[in-house]
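Missing here is one protein chain; the remaining ones are kept as they sit in the complex.
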Amino acid sequence: MADPDPHIDILLSGEPLSLDHCRQFVSDPSCGGCCFFVGTIRDLNLGQTVTHLEFEAYAPMAVREMRKIAVAARAQFGLHAVALHHRTGDLAIGDTAVIVAVSSKHRQPAFEGCAFIIDELKQTVPIWKREFRGDGTHWLNARP
Amino acid sequence: MADPDPHIDILLSGEPLSLDHCRQFVSDPSCGGCCFFVGTIRDLNLGQTVTHLEFEAYAPMAVREMRKIAVAARAQFGLHAVALHHRTGDLAIGDTAVIVAVSSKHRQPAFEGCAFIIDELKQTVPIWKREFRGDGTHWLNARP
Amino acid sequence: MDKLALLTTMKILCFGVAREIAGANHLILDHVAGGTVAELRASLLLAYPAFGDLVSFAVARNEEYARDTDIIQSGDEVVIIPPVAGG
Partner (left out) sequence: MDKLALLTTMKILCFGVAREIAGANHLILDHVAGGTVAELRASLLLAYPAFGDLVSFAVARNEEYARDTDIIQSGDEVVIIPPVAGG
């Protein structure tokens, strides 16, 4: 299904994400700046070595929630375009988990909108991360 | 001359800039996030159509000032690595004028460090922009 | 499963740690339809006390976060949403 809003590009994918794709999507002659956040898999968490990681998603709802965040960010910060891509499946250290790309006329809203999107995504989008660490296997954030 | 700090990559160039190069430079397994700012040439400024644009630099001092900003940002925000690339010469609408790339363990310092770098660059680095607009040719910021 | 059970039970989808607790990608609860989300939470904790060990969990109804006062209808897609961890 094509995205109903031509300024929003949402992707939840088991394949590697492309920063270049996101950049091309948000670029526009009316924009003076693009801000990108690229989240990658760290080799350490809570002092433990991470060997790899798995993302599981409730896909249809995750895509809906990702789109809601993009719509809210465009409205709140006056962004031109938003691309929000998230991986699922098995990821290795250094792999890209998420890309947030935004464009706007001026740079301040680009920074603020980009930070807002990744903050919201971590709060509301039904995606779960299982870390395989030296001390075992953990669903992140699940237990106190 | 090779950059004395292996975590800092400064470039002032008459050739197109590469986001991919900057991304590869800052990426590291210890980092959970990279933030990028890509500044591009807008088709409108102060209500006037911009046709193209020229950047002139006092190159040796510009590179020194860019490096100072990168060093300060790493210290102040605890960044892992910084790439700061700026174009010189003739640019068309949509061309990339500047790329700021930073990596860090967590995302908040990445956003703050990236915004700090572009703000400082615009204040202190001896680079000048001449806009070719519908109403003539203007050195930006020069006159009240 | 007899006809009465089919009418009164509901399949609840489970992801992440919820899937681990349920031991499958879904679990079955009785008398969910017609009740509130709060009642579903209570039934769930009774049947699977391990959900009480989580930091929290939300409930989604038809791909939207549900409030505790929402009424679950027969035919709704109901999902346990343990603490999310995207990004």
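All chains are identified by letter, namely A, B and C, in their written order; residue positions are counted from 1 within each chain.
Heads up, the rule we're going with is that a contact is a pair of C-beta atoms (placed from the backbone, for glycine too) under 8 Å apart; a residue touches a chain by one contact, two chains touch by 3 or more.
Worth saying up front: this structure is predicted, and the values here are computed from it rather than measured.
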Worksheet item: Which shown chains does the hidden chain touch?
Response: B
Item to complete: Determine which one of B:Asp5, B:Asp28, B:Asp43 or B:Glu56 touches the chain that has been left out.
Response: B:Glu56
Discussion item. For the chain left out of this view, which of B:His7, B:His21 or B:Arg64 touches it?
Written reply: B:Arg64
Worksheet entry | Missing-chain contacts mapped onto subunit B | 39, 55-58, 60-62, 64, 86, 97-98, 118, 121-130, 139-144
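Please note the rule applied: only the chains that are shown with their structure count from here on.
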Discussion item. Centroid from C-alpha atoms only, then distance subunit A to subunit B, rounded to Å. What do you get?
Written reply: 24
Discussion item. Centroid from C-alpha atoms only, then distance subunit A to subunit C, rounded to Å. What do you get?
Written reply: 27
